[in-house]
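The structure's right below; bear with me while I get my questions together.
All protein chains but one are shown at their positions in the complex.
Now for chain A:
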Amino acid sequence: MTDISATIIPPEESKGRSLFQLATIRFRRNRAAMAGCVVLFLITIFSFFGPYFINHTYDQVFPSYVTIPPSLEALPKTDTLGDVMAGVASRAKVELKEFAVDGNTFTATVHSDQTIDPRTTRYFDRANEFDDTKVTATEDDGKTLKLSGNVNREYFFFGTDANGRDMLARIMLGGQISLAVGFLASLVSLAVGVTYGAISGYIGGRVDNVMMRLIEILYSLPFVFLVVVLVVFFGRSFILIFLVIGAVEWLDMARIVRGQTLALKRREFIGAAQALGLTDWQIIRRHIIPNTIGPVIVFVTVVVPKVILLESFLSFLGLGVQAPLTSWGALISEGANKMQSAPWLLIFPAIFFVITLFSLNFIGDGLRDALDPKDR
């Protein structure tokens, strides 16, 4: 996670490496922060590389396994296979005489009053449970067939959703999208908000007045229409999501940084910097922004969950990611609707979401302690 710290404190870096190195050393010493880094790293690996290790894709539909609760056991369970087979046989309009399961293979004997077309095996393959059905023997002039094939055993550790899609695969995909949105949109709001707030507060006077009125205007605009009009003009695109979210979320950040700057700019060290002939921009960059780092980092840890949840509202309006793609925010809001009948649809995405934010908070606190210019 050193790249986060590098993006937050470019001003420090340009001044001298020793300051940045010092922060790195202090950060490494913070156990909670390092643990947070490890957990966040693991979740990132899980989301981005996990899909290569599971045999279901996020958009694969299992009609036989709709809204299945999570379980460590393989499905279908052996004792329910008989019922499934009876269902398949009646669909194929044949009579099931015998049925036996042996490990991963099954054998069945079916009978009908007329000659059975061998192509009937397709009915058996069509069920998610059976695969590779073959006719092993024909009796009674083709009126009785002996069949054998493989039993498909599927694992749904996190259960399936209302469309019969594997929640594990969907949470991995949701993680990819939510982590990307959370990371990038927060960076946009961080960069814009901090710069804007520091400039407005430091220069003050008429400039501050105009810049703050602009924030009030942006606050008041009807968000839904902003989104809809942007979609109409630019079409649906992933970049638009970051722009829209970033455009809304930097406002609070700018107000907070401006508030800190108003108090900071009367401090002695700023006066000293002015006396030394530093330009306004140098003072903002090297003295104002590093001193606002505390509230800024705390607020970033608040912005990340907001951004991730806002993305699900955008999906609802038709801008965010659309099904079958998904995000943690979308999974959580879908799960919230089925909280009582299928709690796992809410619980699993929520656990990943909460754990991610917990580790982010620890990283944030560690970064704050490491970067605080007052505490050396």
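As a convention for this text, a residue touches a chain if its C-beta (ideal position, glycine included) is under 8 Å from a C-beta of that chain, and two chains touch if they have at least 3 such contacts; residues count from 1.
To be clear about the criterion, contacts and distances are computed from a predicted model.
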| item | value |
| --- | --- |
| Chain left out of the displayed complex - its UniProt protein name, from "Insulinase family protein", "ChsH2 C-terminal OB-fold domain-containing protein", "Oligopeptide transport system permease protein" or "Methionine ABC transporter ATP-binding protein" | "Oligopeptide transport system permease protein" |
| Absent-chain contact - pick from A:F124, A:F183 or A:F299 | A:F299 |
| From A:I116, A:L145, A:I256 or A:A342, residue that would touch the chain that is not displayed | A:I256 |
| Footprint left on chain A by the chain that the document does not show | 204-205, 209, 212-213, 216-217, 219-222, 224-226, 228-229, 232, 251-252, 255-256, 258-260, 262-263, 266-267, 294-295, 297-299, 301-302, 305-306, 309, 332-333, 336, 339-340, 346, 350, 353-354, 357-358, 361, 368, 372, 374-375 |
